[in-house]
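Would you mind keeping the following structure in view while I ask a few things?
After this line comes chain A, so read on.
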Amino acid sequence: MTGYHRISAQALGRILVVVMFFVVAGLADWSPLLAAPQSSSESTGPVIVGRILYRGPVPAPTQLAVNRDTDVCGVTISTASLSVDAGTHGLRNAVVHVDLAAGEVSARIVFQSPAVVRNKDCRFQPHVAAAQMGDEVQIFNDDPVMHNTNIIVENSTALNVAMVAGGNPIKKRLKKLGLHLVKCNVHKFMQAYRVVFDDPYFDQTTETGQFSISGVSPGTHRISVWHEILGVVEKEVQVPARGTVVVDLEYK
Partner candidate 1 sequence: MFTRTSFLVVALSILGGALLTPLLAPEEAQAIPAFARKYNTNCMDCHTAPPILNAFGQRFLENGYQLPGTEDGGSTGKKKLSDLNLDDVNHYLGFRLIGNVTNSWRFKQQNPPGADAGTVENKTEFSFPNNFVVFAGGTVAKNVGFFVELGHDVAEGGAEVERGFVTFNNLGYRDLAHLRVGKFDPNTFSSYATVRQQLGEIGESQRGNCTAFAPCAFNRVGLAPSAFATKFYGLYDRSGNALSPFAASLFNSGAETGVDIHGRPFGDWFLYQVGVLNGSHEHLSDSNKGKDVYGMVRFDYAKSNFFSASLSGFIYQGNSNAKVQTEEDVNWNRYGLSARATYMMVDVYAAYSVDKINKTPMGVAGLFDSTATGLTIGADTYVTNQTLVSFRYDNLDAGGMLDQRTSASFIGLQAKHFLRANLAIFARGDFNLRQSEGGETAARNLRHAFFSGIDVVF
Partner candidate 2 sequence: MRIHALVAIGASLLMLSGASFVHAVKPEDNQATREKGKQIYEHACLLCHGVDGRGDGPAGWFLSRYEGPRPRDFRGGSYKFRSTPSGELPIDQDLFRTVTQGISGHMPPYSGLSEEERWQVIAYIKSFNQGFKGPVSIALLLPNPPGPPSAAGIDNGRTVYIKYGCQNCHGDNGYGDGKEALDGNLKDTYGHTISPGDLTERASFKGGSSAQAIYRGIMTGLDGTPMPSYADTIGGNDKDVWDLVYYILSLSQERQ
């Protein structure tokens, strides 16, 4: 009899755990919503603007041979991983991030538009993007051929989904931090990058290498810039209580 009682108590506990876990699981995806503080301070806070420069040699785009689906992908694919504006030397597709000061907690959470990975003309579009943890990643296949979107973060698979022609788009949450390498194993020339941060203090440079990041707390911060070919550069910057601070970084 005692055994019976014990088991039923455990079963009860188990139901409770399952229910709780259920609730937690339900909440997990929406936690950014619930936890989001108001971002009204944005207009008054300091803004960091600047330009990422590169004056080095810019190789001509490489032509990669396409080994399958040439009717859709074409015979060659041109890749320009290094895109520099001739007039300003501004570097496109660099990802700029302002590191939080030691011990500082991200002051706000904003809603980025969903991080989109579009399989189109046998390329991932966009080629580079930055996103925030918890953002939704949406993956589409616009091509009439099968792709897969294999996202790798530090030797482990963040997401590897088949993208059957005419299949459903994928909607998932970004759950990992850091550099996301996006590959297609069907077309080995397909490669893209996503950089995921756990705060909103990042931007991606425009065609002329410009970026703008707001909402950072005043004080000394480190700015780090990532580029797929050129790597990482960093710089310390003093951020005033309000107003605009201009920071240019150059890849030497």
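Quick note on the criterion: contacts are C-beta pairs under 8 Å (C-beta built on N, C-alpha and C of every residue); 3 or more make two chains touch, one makes a residue touch a chain; residues count from 1.
If you want to know what made the cut, all candidates are chains of the complex that A comes from, given by their letters.
These figures come from a predicted structure and were not determined experimentally.
Chemist: Using the contact rule from the top, which of the candidates 1 or 2 touches chain A in this complex?
Modeler: In this complex, the candidate that touches chain A is number 2.
Chemist: Flag every residue of chain A that touches candidate 2 in the complex, lowest number first.
Modeler: Residues 7, 10-11, 14-15, 18, 21-22, 24-26, 28-29, 67-68, 141, 146, 148-152, 154-165, 167-168, 170, 172, 175-176, 185-186, 188.
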